[in-house]
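Removed from the display is one protein chain of the complex; every other protein chain stays in position.
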Amino acid sequence: MRLVTAIIKPFKLDDVRAALETVGVAGLTVSEVQGFGRQKGHTEVYRGAEYTVDLVPKLKIEVLVDDLEVDDVIASVVKAARTGTIGDGKVWAVAVEGLTRVRTGERDRDAL
Amino acid sequence: MRLVTAIIKPFKLDDVRAALETVGVAGLTVSEVQGFGRQKGHTEVYRGAEYTVDLVPKLKIEVLVDDLEVDDVIASVVKAARTGTIGDGKVWAVAVEGLTRVRTGERDRDAL
Amino acid sequence: MRLVTAIIKPFKLDDVRAALETVGVAGLTVSEVQGFGRQKGHTEVYRGAEYTVDLVPKLKIEVLVDDLEVDDVIASVVKAARTGTIGDGKVWAVAVEGLTRVRTGERDRDAL
Amino acid sequence: MTTSTLAASHFDLTKIDTGSTAWVLASAALVLLMTPGLAFFYGGMVRRKNVLGMLMQNYVVIGIVSIVWVVLSFSLAFGAGNGFIGDLHFAGLQHMSEVIPGYVGSAAQTIPPMVFVVFQLMFAIITPALITGSTADRWRFAAFVPFIVAWSILVYGPVAHWVFSPEGWLFKLGALDFAGGTVVHINAGTAGLAMALVLGKRRGWPKEQMRPHNVPFVLLGAGLLWFGWFGFNAGSALGANNLAAYAFVNTNTATAAALLAWIAVEKIRYGKPTTLGAASGAVAGLVAITPAAGFVSPVGSILIGVLAGAICAYAVSLKSKFNFDDSLDVVGVHLIGGIVGSLCVGLLSTVATNSAGTNGLFYGGGLTLLGKQALAVVCVIAYSFVMSFIIAKVIGLFVKNRVSEQDEITGLDLALHGESAYEFGASGGVPHRASTASTSGSETSEVAV
Amino acid sequence: MTTSTLAASHFDLTKIDTGSTAWVLASAALVLLMTPGLAFFYGGMVRRKNVLGMLMQNYVVIGIVSIVWVVLSFSLAFGAGNGFIGDLHFAGLQHMSEVIPGYVGSAAQTIPPMVFVVFQLMFAIITPALITGSTADRWRFAAFVPFIVAWSILVYGPVAHWVFSPEGWLFKLGALDFAGGTVVHINAGTAGLAMALVLGKRRGWPKEQMRPHNVPFVLLGAGLLWFGWFGFNAGSALGANNLAAYAFVNTNTATAAALLAWIAVEKIRYGKPTTLGAASGAVAGLVAITPAAGFVSPVGSILIGVLAGAICAYAVSLKSKFNFDDSLDVVGVHLIGGIVGSLCVGLLSTVATNSAGTNGLFYGGGLTLLGKQALAVVCVIAYSFVMSFIIAKVIGLFVKNRVSEQDEITGLDLALHGESAYEFGASGGVPHRASTASTSGSETSEVAV
Partner (left out) sequence: MTTSTLAASHFDLTKIDTGSTAWVLASAALVLLMTPGLAFFYGGMVRRKNVLGMLMQNYVVIGIVSIVWVVLSFSLAFGAGNGFIGDLHFAGLQHMSEVIPGYVGSAAQTIPPMVFVVFQLMFAIITPALITGSTADRWRFAAFVPFIVAWSILVYGPVAHWVFSPEGWLFKLGALDFAGGTVVHINAGTAGLAMALVLGKRRGWPKEQMRPHNVPFVLLGAGLLWFGWFGFNAGSALGANNLAAYAFVNTNTATAAALLAWIAVEKIRYGKPTTLGAASGAVAGLVAITPAAGFVSPVGSILIGVLAGAICAYAVSLKSKFNFDDSLDVVGVHLIGGIVGSLCVGLLSTVATNSAGTNGLFYGGGLTLLGKQALAVVCVIAYSFVMSFIIAKVIGLFVKNRVSEQDEITGLDLALHGESAYEFGASGGVPHRASTASTSGSETSEVAV
């Protein structure tokens, strides 16, 4: 099994979810993160005091998939999350062992 | 070393922590995530406008463990987190290298 | 490629970021987590009712790096995040496949 | 002259005092604001998932009682009737051109009867609203609504008649309650106790400590309550006069003393004074001075404040000892604080402040007044407890009083009202797909690209 | 005697009634508070990224109108002039020692003219502030500011003159508007409709449902509005008298009835009464009773409240049907509610409440009054819509009325004002490096080590 992780722009969540459904992914887990990279942050001013926020809000999407599906999943996420502007994010996969569904104890593929 | 990750129902946190203590796990890291899967979300209505929230609040628990303990840990988490209803979540493990305790620089097992 | 993950004390973020820049790391992803371990939490009292918070706020930093840089990165994070007091946190690495930059589709090293 | 002739006598509007009218109108507005204030005082203390449930109950109380009052309960409270309950002469606010029974001679009102109606209405509103603190997080809305209707008619109306109306038996007896120590606070505190027992404990209490989700809201509510309470107490002088001034000063002084006393107790018991404690102490002081504001001296009000603050700071621990879930301490603050204040009137009342009053024990009045105060306290507690209990049980025959376990876990906001209070997240929240949402990101953007 | 001689007649300050002066001063303060209340009522309903934009617009309206009023628009509204607009006699608040034109004989004011100026100012402030609800999340601040200036002068001033000034043509015609059903609510509601059309829909609406980010703020705002509205309506009696008392009672009763009616409709339509619905119903009731508060009986006010609550609860769905983005339902609540109230005056007005009024249809007054009310409604809608539209279009020639798509995605707070409303995160927020920050952790600590 593989865990595909994607860092995306928050407003792209629905597109990515839709794309994943089309490649048959049943579930995913989302978390709010903040990213630092090429994309600039912004500046705020409070009573004349400048305040630079260089971390940019992003969403992290984690998807457990069968090894065979990894490439499709990565490809579809990349496609769906792309805006072509700096800060679109990254996608990668990690090898996973012993995946278990808590409710049933099913393992691996059956746990999806 | 392995990193065991579990997605669970938030109110199960204490049960899981207790279970982990019994199998000798000293520490863990928790983050708030939102999950999408078989479990339904809910609907809200504001001045007649329907609003569907299909992401469900979950907690993600990460536990660094020695390779030998992986199975026990997964098993105990599964047991503790189970309610038997849809949405109980997933547990899996990933291989970890170079684990270091920041405070002391101790590595691997000693870093736990 | 490797994904280096660090759990650190929140106020150490800037130090760690600065340290990573010196070893040429271009980007990173931060998330707010809560940790449980040797470090004690705190107690609050509301109208006489004691309330123990044993989870401690931490930040999780994730950095994608080239395999060759893993040790340097871990070392510099450990150095920068250290206060020498309990609760400084952990650092570890995980093997990553198929890293892709969403914007361009570049893979692996080029995706950084 | 007989009640009936009184009730019949025409009120001469040309004789009204516009200054007093202005002050009581302003006071009525101030007291109205207390209920939203209370909603935030309570709402900040509950868990995040129940804050709207709490706000809803309080705002709906304003809605319900405002209607019940003009239609029926004002007349029950201030109509002539007998010593126990008023008649229906003023039902639907008919005959408002007449003098309100008993306000004659030196007690004659200098404000239009309609001003008195609306000022008293605000008391009728906040009293049942106070109950919502002891029942937090578990009262079914469908049972709450009929309870408030019934309670306003069957409990508030009669008790207000006994104590506030010159026709009431406790009033005639000479028990003193300047602004509602018995009618409002003891009455609501007792009903809160009854309802806490009827509903049972919150799921998880006391093992699971339920921390206030928004302490600043608690302080905001306390601030609005303090502000509004000047209308409550000083407005009860029913005029812009020296008595109102004393009531105003006493209200503020007792509140301040209680705030300091409560945090002093915390400092001693737990090592740290808390913000929640300061807010709680202030409210305890406001409660205790309510029956006394227009009868005691400023120095007396300091004493009442210190007693109320210190005693209530300890009283909030009773629920753990006796194991009943008075969730937000309506008993500890309003019932106990109301008793402290009502009895202190028996000790500290002085004609130097209010010539229409009586001297208490410390002013050479002997034990008579104290005895009457005690009697009033006991009677109101007994009546309120029994009636509240019966009303809830009767309603329980038709609808469940308590929410389902599932709804309690989910939280009242979502389970009963289909809403969630806040959309907060580290990055402004994960954008949710709307029921009708397209899958075009551009239409669901929540955060800057 | 002619207007001019009136305008010239000296106001005798020795004849003022201090009680009435006290009440109207207090009322002016209460009405001022309504605009911050409105800011929170609206601010809680928008998305988190736009809350400051909403608060900013409302507070800036207070700033702008306060200046415009004393400099110019008070005189346009209450100067003698002709039936359609006042003159510049009082511009810059000159000649304030004179009687305000038309307030003579039985209508003579018993408060200093300056008190009337500031009381009326508060109405001039909240009216354009109400518009900001329909235009939420997309009105460019640089276009908003000139719009408010122009609208206060060209729309509010004249309409207030028509209806409120004894010199105004609708006033002289006999159309009744006690506290601003047409001048304030229909006027603002119509302008809100015009602006919603000029600006177009929020990006994503209606596909993306935009959930209130802070419902407790909505309730806080509603509470402050309810409180302040007593000044608005009861203060409009311009005295501390029985009429003020009736206006006060009617205001509260109608509001309560509307709150209950709205959540009843929700219960029926959606199965759950909501907190937002309770707040919305209360405001709908306040709106509808505004023109009627000093003309109807308490029973009549219940009727108006029920109608307003129920009708507006349905009216907020109109925007989806007709597909215009009246974001926070200014049309559904203020325009519709204002119409309901203004027409109900024609039905329920009774001289028993206000001898200076006229009997409506249900009190034997026939259709005359109803006709005048309808005429006033139509004229104000027509004038306000056309003028608002023109003003916005003219401004549009110089600056864009709507923010850029990018700014709308980013949110007004950051895009227009360079601020973010909250610093909230699970662990108190990720500490941000300040522009001038050193890299020493000890200097950027945000959370306990």
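Letters are used for the chains, namely A, B, C, D and E, taken in the order the chains are written, and counting of residues starts over at 1 for each.
One rule holds in what follows: contacts are C-beta pairs under 8 Å (C-beta built on N, C-alpha and C of every residue); 3 or more make two chains touch, one makes a residue touch a chain.
Here the structure is a predicted model, which is why all the values come from computation and not from measurement.
Colleague: Which one, D:212, D:332 or D:346, makes contact with the chain that was left out?
Modeller: D:212
Colleague: In the full complex, which of C:25, C:55, C:70 or C:111 touches the chain missing from this view?
Modeller: Answer from the full complex: C:55 touches the omitted chain.
Colleague: Which residues does chain D use to touch the chain missing from this display?
Modeller: 17-20, 22-23, 26, 30, 47-49, 203-204, 206-209, 211-216, 219-220, 222-224, 226-227, 230-231, 234, 239-242, 244-246, 248-249, 252-253, 255-257, 259-260, 263, 270-276, 278-279, 282, 297-299, 302, 406, 409-411, 414, 422, 424-426, 429-430
Colleague: Contact with the hidden chain only, please: which chain A residues?
Modeller: 31-32, 44-51
Colleague: Please give every residue of chain C in contact with the chain that is not shown.
Modeller: Residues of chain C in contact with the hidden chain: 11, 34, 42-46, 50-55.
Convention: only the chains that are shown with their structure count from here on.
Colleague: Kindly indicate the chain pair that has more C-beta pairs in contact than all others.
Modeller: Ranked by C-beta contact count, first place goes to D-E.
Colleague: Can you work out the whole-Å distance between the CA centroids of chain B and chain C?
Modeller: Computed value for the inter-centroid distance: 18 Å.
Colleague: When you check chain D against every other chain, which residues touch at least two of them?
Modeller: 418-420, 426, 428-430, 432-437, 442, 444-449
Colleague: Name the residues of chain A that each touch 2 or more other chains.
Modeller: Each of 11, 17, 30-34, 42, 55, 58, 83, 85, 87, 94-95 in chain A touches at least two other chains.
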